[in-house]
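Apart from one protein chain that is not included, each protein chain of the complex appears where it belongs.
Moving on to chain A:
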Amino acid sequence: MVFPIGCLNPQAPSIMASRGGGRGCGRGQLTFNVEAVGIGKGDALPPPTLQPSPLFPPLEFRPVPLPSGEEGEYVLALKQELRGAMRQLPYFIRPAVPKRDVERYSDKYQMSGPIDNAIDWNPDWRRLPRELKIRVRKLQKERTTIILPKRPLKTTEDKEETIQKLETLEKKEEEVTSEEDEEKEEEEEKEEEEEEEYDEEEHEEETDYIMSYFDNGEDFGGDSDDNMDEAIY
């Protein structure tokens, strides 16, 4: 059953007729006296808007000119200076440079950005919540407290140690578990120490040379173009 749109109440034809009649001739009847708002009889209403208003409507009146003069110029220069200065301060945090597709050898020698995501400046930690402090892994001779020992270099020594650990565990299956745990912890600590020392030595060796002296090697091959007969290896 399809109801015609204009006809919702078949029992009130009079209303329909007047509404249809109203629509037919002149404006539709509205619920209030339009004269009160100021639309007199016979006035043409503006055409209905069928699209959103233009993005940049033409201005009837030109805007007031900007205040210029000594104060204006000075404040303007200040603002530019401030913007530039803030970019140089340590408070400006730049997102980490995205890694290039292939890991380059020079990456190890170019220290871009602070170590381990720490911040460049020193706030007064007594005034800040404790959870905001980022612990930095310090490469020092003395051993400092490290919360999460990272193990980036799995060398053969480590592997041997883990194999040994597994063997000892197998052998000691029958013993009390607490003893096992203690031993495990001891071994882990030893591993930490050894590995840490190993790490430190490695790192220290690597940074014996001054960073700026390191040559990228990217310029190589561009200079010697004298003899094109020989192939460049």
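In this section, contacts are C-beta pairs under 8 Å (C-beta built on N, C-alpha and C of every residue); 3 or more make two chains touch, one makes a residue touch a chain; residues count from 1.
The definition used in the following text is that contacts and distances are computed from a predicted model.
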Checklist entry - One chain is missing here; what is its name in UniProt, given the choices "DNA-directed RNA polymerase III subunit RPC3", "Large ribosomal subunit protein uL14m", "Ferredoxin" or "Glycoprotein-N-acetylgalactosamine 3-beta-galactosyltransferase 1"? => result "DNA-directed RNA polymerase III subunit RPC3"
Item to check | Residue ranges of chain A at the interface with the undisplayed chain | outcome: 31-33, 36-38, 60-61, 63-64, 66-68, 71-72, 74-76, 78-80, 82-83, 85-86, 89, 91-95, 117, 119, 123-124, 126-134
